[in-house]
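One protein chain omitted, others in place.
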Amino acid sequence: MIRITRKYRFSASHRLHAAALADEQNRELYGKCDNPYGHGHNYEIAVSARGPLDPRSGRILDPALLDRLVEAHVLRPFDHRNLNEEIPEFRNSVPTTENLAAEIFRRLETHWKSAFPGNGPSLEKVSIAETPRNIFEVWQIHGQA
Amino acid sequence: MIRITRKYRFSASHRLHAAALADEQNRELYGKCDNPYGHGHNYEIAVSARGPLDPRSGRILDPALLDRLVEAHVLRPFDHRNLNEEIPEFRNSVPTTENLAAEIFRRLETHWKSAFPGNGPSLEKVSIAETPRNIFEVWQIHGQA
Amino acid sequence: MIRITRKYRFSASHRLHAAALADEQNRELYGKCDNPYGHGHNYEIAVSARGPLDPRSGRILDPALLDRLVEAHVLRPFDHRNLNEEIPEFRNSVPTTENLAAEIFRRLETHWKSAFPGNGPSLEKVSIAETPRNIFEVWQIHGQA
Amino acid sequence: MIRITRKYRFSASHRLHAAALADEQNRELYGKCDNPYGHGHNYEIAVSARGPLDPRSGRILDPALLDRLVEAHVLRPFDHRNLNEEIPEFRNSVPTTENLAAEIFRRLETHWKSAFPGNGPSLEKVSIAETPRNIFEVWQIHGQA
Amino acid sequence: MIRITRKYRFSASHRLHAAALADEQNRELYGKCDNPYGHGHNYEIAVSARGPLDPRSGRILDPALLDRLVEAHVLRPFDHRNLNEEIPEFRNSVPTTENLAAEIFRRLETHWKSAFPGNGPSLEKVSIAETPRNIFEVWQIHGQA
Partner (left out) sequence: MIRITRKYRFSASHRLHAAALADEQNRELYGKCDNPYGHGHNYEIAVSARGPLDPRSGRILDPALLDRLVEAHVLRPFDHRNLNEEIPEFRNSVPTTENLAAEIFRRLETHWKSAFPGNGPSLEKVSIAETPRNIFEVWQIHGQA
């Protein structure tokens, strides 16, 4: 078995603030990330897939197809955006990097089979670095991380 | 002569939009950076100073003093902020990275002499990476870059 | 399930020399790392935890708590130290990076439950890069690496 | 259990072209990687081994032995080479990075026991970055990745 | 004055071999880089321009224009190419990274004024990293490096 990981970048702004909590609780929970005017990051995501090697092509997937999938469902909607205001899923949940990683995994998983039909590669993990020193990984429950 | 460069990071959000221009001109000029909800970056700044070597300490400056200067005048006001809304200088100018670099240089230059009095080190350059592939440098007119 | 990894740095010196072995055996085993005057490194550690997502906060742990734990039990005792002379555990064992990684894991594990009580996140892995090209990982026997 | 990972670099050229396919299929499959004159990369490989800690040395393997193994069976034959023309295995298979990673794993596995006899460390994974954004991992079927 | 630097990558293969020299001299001069089958690299180039700040836009140049210039005159002709076979200038000169940097500088300089007419930014420097540890810079004779 072989795993491929491809990395992508986007830049976005967000504010960490839970609507269900009082302002003071938000400040205690999120510190300066609760700043009402928001702040932002260069996010680096890494998408990992694993699969059998196609003996004809010597590859486990066509990287152009993966790039197109990530471009359509992640980069276009998230790059140069305000996550709180422009991503519908973050109207009801806080755009922490944990939730952001889970949302990106969900979007890729939803569209995976139409991009890679048949017994091809499977989506294994989405990793996202909010800064170079703060990294989050989400993976399939039955998969391996 | 010896130069010291120390690097620091902060995260902020901004929107590129010139008040004097029509919306369409802004969109043409700044592209997706004109998104009305803003976006953000992890900025990495590098502050360079040059000076004579103090023979007693074997240093050109006390790095703790430089850290304190940058902390007080750059990191505290800029980190986890919205540059358009929270930095007074960007009420009248667009927070491009060029303007941001110039503003950081100006702030450090203004407070330099009180941090490093006498014939000590001189501020030489401020460099700022908006992303790892997009870097801006500002330096003193009579200095060397 | 989601994993968070946060990175930290410290600088320290060490000498690789096993008291139970003859000098010549030490030289053969450790090469230039056996130099009696010692040498040093910038160590970069990465601490990984996994856990359920708290639906209220959208996080698996409060990063400020993890930072405080690592600061108290790793950075403060190890940073700018001589590992052989100043870390009691290395009086009887050689401060190889394997042993250093295991010792850091042990210290974090010992204090984990008081920092993260209840059914919170669990410590999963400690990784340490002695140089950018030489990396060691230690993890829980029943966990996944 | 502890894992060690050591990184190495080599530079090589290759062309992606499957002999069994028509030219047009090759162009569609491999895009600009099918350029008949070839192109090249700086490959960065990471070799991971896991094993019990030797209580005497405080290590899981002698890094000099691993370096010698990788030097002899990977760096010397692959560095500054044309993979299609100079690596016999790629006369009949396409030197995709998947196949390259598998071939490196196979070579290290073949010679592992003579380098590390007895109950020592086991080869766990070979990872190879074709570019900093495009990474492939190969590991033992019964091992963990 | 402000300097902007933008980074780009391409992958190519080359062989270092001077037609005017005997084979043995070539081997002595270029070592393994003289391998007749060639080898390759991931080249990272950095293009630096300096200029006055446009007070209206807050920028020294439109980054989209620079990207287009580099795409047309550097990335498209050089990426995934064999420098000896596919770049006419290297039919008569050896594609060392020095010559490659000079050729890229020449191409950008030739087309600079049509991309940035008037008193706009001036091309200042082209830097190229053949590997992360081997970097070459070319700049204008009357400029500053």
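Chains here go by letter, A, B, C, D and E, matching the order in which they are written, and residues are numbered from 1 within each.
As a convention for this text, a contact is a pair of C-beta atoms (placed from the backbone, for glycine too) under 8 Å apart; a residue touches a chain by one contact, two chains touch by 3 or more.
Keep in mind that what you see is a predicted model, and the values were worked out from it rather than measured.
S.K.: For the full complex, can you list every visible chain touched by the one that's not shown?
M.R.: If we consider the entire complex, the absent chain touches B, C, E.
S.K.: Going by the contact rule already stated, which one of E:M1, E:L29, E:L53 or E:L75 would touch the omitted chain in the full complex?
M.R.: Reading the full complex, the residue touching the unseen chain is E:L29.
S.K.: If you put the missing chain back, which residues of subunit E would it touch?
M.R.: 16, 18, 20-21, 29, 31, 93-96, 98-99, 101-102, 132-139, 141, 144-145
S.K.: If the missing chain were put back, which residues of subunit B would it touch?
M.R.: 1-8, 46, 53, 56-60, 62-64, 144
S.K.: List every residue of subunit C that touches the chain not included in the displayed model.
M.R.: Residues in contact with the chain left out: 9, 11-14, 32-33, 35, 37-42, 79-82, 85-86, 131-132.
Heads up, the rule we're going with is that only the chains that are shown with their structure count from here on.
S.K.: Spelling it out: a chain qualifies if it touches subunit C and also touches subunit E; which chains qualify?
M.R.: Chains touching both subunit C and subunit E: D.
S.K.: Mind having a look at which chain is the central one, using mean CA positions?
M.R.: A
S.K.: On a CA-centroid basis, which chain has its centre farthest from subunit C's?
M.R.: Checked the centroid distances; the maximum from subunit C is E.
S.K.: Calculate how many whole Å lie between the centre of subunit A and the centre of subunit C, each centre taken as the average of the chain's C-alpha atoms.
M.R.: 28
S.K.: Specify, in ascending order, the residues of subunit A that touch 2 or more different other chains.
M.R.: As it turns out, subunit A has residues touching two or more other chains at 132, 144.
S.K.: So which chains actually touch one another? I want all the pairs, not just one.
M.R.: A-B, A-C, A-D, B-E, C-D, D-E
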